[in-house]
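See below for the structure under consideration.
All protein chains but one are shown at their positions in the complex.
Naming follows writing order (A, B and C), and every chain is counted from residue 1.
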Amino acid sequence: MRKLSKNEEGVSILFEYILFSLICIGFFMIITTNSDDIFMKTPNEAVMQDEMSDIGNMMSTMITDMYLILPENGYIDTEYRIPAKAGREEYMINADIAYTDQIIEVISSSSGKKVRVTIGGIATTMPINGTALSSSTNHVISYDSRR
Amino acid sequence: MNNKAQLHTLEGLGAAVLMTLTILAITQSTMIVTPQNALAVDVQLEQMSSDALAVLDIASMASVQYNLTECIASWDMAEPTYPTGNLDNLDTALSYLLPGILYNVDLAYTKSGNLNVEKVIINGPPSTNAVVARRYVTLTNQTVNNMGGGWSLQDDELRVVEVRMTAWKV
Amino acid sequence: MMDEKGQIAVDFLLGISLFLIALTFTVQFIPGMFMSGTAGESSLDYTAYRTATVLVEDTGWWGNSTSSGTDWETQPSNMMRIGLAADDEPKSKLTNSPNLLSKAKIEQFMLVNENTLIENLGLYNNVDNTHFSYGYNISINQEGVPLVLNSTAIMRGKPTPLDREVSKITRVVLVETGTVAVLKGSELTGEIASEAIINVTGPFEENITIQIRNLNGANHSFLNAVVDNVTLTPSSDYTIYKKTGWTDLPLNGSLTSTDLICLNLDHNRFNLSQDYKLELRFSNVTLDPGPPFIRYNNHSSPLYEPAYLTVEVWQ
Partner (left out) sequence: MESMRKNTKGQWIALSGLVISLILIGLAALANQAAIAGYHSSNAALEFPKENIRELNSHTRDNARIIKDLSFEINSTSNETIPFIFEQLFDNYSTQIQNLYASHGETADVSLVSINSTNGTFGIDDIDLIFVNITYNDGSTHYVSQPEIIEVR
């Protein structure tokens, strides 16, 4: 016994291994359980928030600009390009609530994420309506005084 | 005394402090995280330059000595030599409205079916993100004669001139 | 416990766990790092752009069940949209004068209720059906100082915060600041050949400007101005200058026939609802004999001066 207790090397190495493995396992458990959140969801969320508010703002700015040059008798239509996906999801631009709320809504169909953009007081005097899906190819905003 | 004992701890502490400080530095510095939106600068520039031309065009006699049409009508049709431009009236009016912005002005017009583009104000080569603003004026022989310009139009002739301004930030 | 080797493992352990803890935090911070800032600010840029565009290029609109028009400043309670562009045809929706701002509209704009203003210009964000108003500052500046109309400085909103990212857009505009009568030298008449008489009917809210072009004469000069037989004091009652481009140059008396002479008269001199007789005395000028004399009010039109409309928006 005296001999054993004198040499403590074996115990220290064992302890070292055990403790070290425990810490490493703990660390990797935290990382693996959160990895989807950290590396996939949050950046995607951030990118989507960015792109969707960008697109909403583009729509709103275009409608404002267009409103200011509407012909009294005639029509105007303009094509615009939007990315097919925001982050990794398709989305829909919804202007149907514009009349009541002065707002354009960009909604992702799969995750239900919503971004809303105001449109500067034009909706109360001119009905704006329509929806657009990001996956369709042609996007047009149009106005016709005779309709 | 064996000092080795603290060595790895100190190392780990150092690494941790280093990483935390980096994170702090990045999140706190607005310069890195929030970049100047280059596009917004362009929007502003484009808006200002087309505003300046519009304001000069619609200004009445009481607001400005010569409006855009009168400025253009007074042109003597002479090619400017850099750095002195032509059309001082236009130049002073524009530089008053656009402080901190440099611009070149070209005039485009059709004469006997051909498109002519002439430089009238030269302030140097435009930088990469320059914008172009356009405005149109119509000259008749009467407006030209009033201003003593060199357009030499017929009495029954009217000429549409496109004022093309290329503007950029200094 | 004489052997100290055992400590090394504990020491290493402590070091590595500190390192790993820091790393975990770091990794968790990375996405947040990229998220902060970018989204909100780009949308603010366009909010500022839209607000400035609507104010400068739109006339505004009012409407109730029976009638509507662009002269919303006369119908503040039925106001539907705020716009400052002048419009001489209030029944039509389209304006032909962007960048030309009406004085009456600006004055009414200063009186609009805060919440209505935010609602109307869309200066808010809608997150889960709760309104978050943006901070904003809208002002019209001339040479860096807010323009003063009817003794009110044209500036709405809060002062710009220094510690936050602010989206700013500036527009060049012409603002109606008062009235002006543009007269030709040949139109002026007087009882004495060198003394122009102009009838002015008060009262005025803003200073009045008289502009004279093509005043013929040789070595002629301006002497003084007299209202109802009281000689006016230069610089306190009136200023005289000549216009070159957009700028005003001081005039030291002597004139040439190509000068655009401007006379800016203090409105307090004409503050009653009555007729005033304004005499402008020149030397070496021969004017047509009157009566009739020119009436300022028949020749006056709005005076537009260049200014900068600035919209600043922040979170």
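Just so we're on the same page, a residue touches a chain if its C-beta (ideal position, glycine included) is under 8 Å from a C-beta of that chain, and two chains touch if they have at least 3 such contacts.
Note that the structure is a prediction, hence the values are computed from the model and not measured.
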- Going by the touch rule at the top, give the shown chains the omitted chain contacts. A, B, C
- Query: Among C:Pro98, C:Gly122 or C:Gly185, which residue is in touch with the absent chain?
  - Reply: C:Pro98
- Task: Please pick, from B:Cys71, B:Leu97 or B:Ala133, the residue that touches the omitted chain in the full complex.
- Result: B:Ala133
- Task: Just the residue numbers, please: which parts of chain A touch the chain that's not shown?
- Result: 50-51, 54-55, 57-58, 61-62, 65-66, 68-69, 71-83
- Tell me where the left-out chain touches chain B, residue by residue. 2-4, 7-8, 11-12, 14-16, 18-19, 21-23, 26, 32-33, 35, 37-39, 42-43, 46, 50, 108-110, 115, 133-138, 140, 142, 155-156, 158-160, 162
- Item | Hidden partner chain, residues of chain C it touches | 15-16, 19, 22-23, 26, 30, 33-34, 38, 42, 46, 96, 98
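Keep in mind that, in the parts below, only the chains that are shown with their structure count from here on.
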- Query: How big is the gap, in whole Å, between where the Cα atoms of chain A centre and where those of chain C centre?
  - Reply: 39
- Item | Between chain B and chain A, distance of the C-alpha-averaged centres to the nearest whole Å | 35
- Query: Centre to centre, by mean C-alpha position, how many angstrom separate chain B and chain C?
  - Reply: 22
- Query: Can you list the residues of chain C that touch 2 or more other chains?
  - Reply: 12, 16-17, 23, 32, 38, 42, 49, 98
- List of chain C residues in touch with chain A within their complex: 1, 3, 5-6, 9, 12-13, 16-17, 20, 23-24, 27-28, 30-32, 34-35, 38-40, 42-43, 46-47, 49-51, 53-54, 57-58, 61, 63, 80-82, 92-94, 98, 119-127
- For chain C, which residues count as touching chain B in their complex? 4, 7-8, 10-12, 14-19, 21-23, 25-26, 29, 32-33, 36-38, 41-42, 45, 49, 52, 56, 97-100, 165, 167, 169-174, 180, 182, 209, 211, 213, 243-247, 260, 301, 303-306
- Note on the structure: In their shared complex, chain C is touched by residues of chain A numbered 7-9, 11-13, 15-16, 19-20, 23-24, 27, 30-31, 34, 38-39, 42-43, 45-46, 49-50, 53-54, 56-58, 60-61, 64-65, 67-68, 70, 72, 101-103, 116-122, 124-125
